[in-house]
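With one protein chain removed, the remaining protein chains of the complex are shown where they sit.
And then chain A:
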Amino acid sequence: MSSIRVVLAEDGALLREGLAGLLQRFGFAVAASVGDAEALVAAVEEHEPDLVVTDIRMPPDFSDEGLRAAVRMRRTRPALPVVALSQYVESSYAAELLDSQNGHGIGYVLKERVVDVADFADTLRRVHGGGTVIDPAVVRQLVRRRSTPLERLSEREREVLSLLAEGHSNARIARDLVVSEPTVGKHIGNILAKLDLPPDGTDVDRRVMAVLTYLREQPD
């Protein structure tokens, strides 16, 4: 099978090189690696990659250029999978990115996750496959907001939802929680019902919608 072509944006030269090496090690093809948001947009135009991996904080302003570039690119290329690397747990950034195309093919992970090299490669593959991956730390923070409709969920259901947000399959969730797969299915059914996401025959991915409900939840 042909390898996944990636455009990589990261302003730290050391880390950029390291990431490129990591990607190659796991069979990705690095089409371009750049150091700022402008170059990122240009590289995506030129190479039309299968996946974008970008740091959020980049030159010239070192605020959220990478994120804004990603959101912009998703507008013109809705199907372009993007993994954003964040320095901190900042759910407002995550929410913004996930609002584009209902969060399909989006990853929002802490930068330090690259340290777990195999997991990181796995994350990239899941996002490339159209999945949504939210960093466990972000999800934990969001789940702790005890505001409606999240407070309707039981402790177990929150656990399941947080694993859903990480982009795992039912089988993997069942393995993590040491329960059977049908049990996971039942939990997910309850979550969707409690979050007012009834089956409506459309092709909107309700699992992703459930995760988005978390992220859009503003505490009041």
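Just so it is clear, contacts are C-beta pairs under 8 Å (C-beta built on N, C-alpha and C of every residue); 3 or more make two chains touch, one makes a residue touch a chain; residues count from 1.
In this text, contacts and distances are computed from a predicted model.
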Exercise for the section: Pick from "Cytochrome d ubiquinol oxidase subunit II", "Amino acid ABC transporter permease", "FAD-binding protein" or "histidine kinase" the UniProt protein name of the chain that isn't shown here. Expected result: "histidine kinase"
Exercise for the section: Could you tell me which of A:Val30, A:Val114, A:Ile191 or A:Val211 touches the chain that is not displayed? Expected result: A:Val114
Problem - Given A:Asp36, A:Asp50 or A:Asp64, the one touching the chain that is not displayed - result: A:Asp64
Completion exercise
Interface residues of chain A toward the undisplayed chain are 12, 14-15, 18-19, 21-22, 25, 57, 60-64, 87-93, 110-112, 114-118, 141-142, 144-147, 218-220
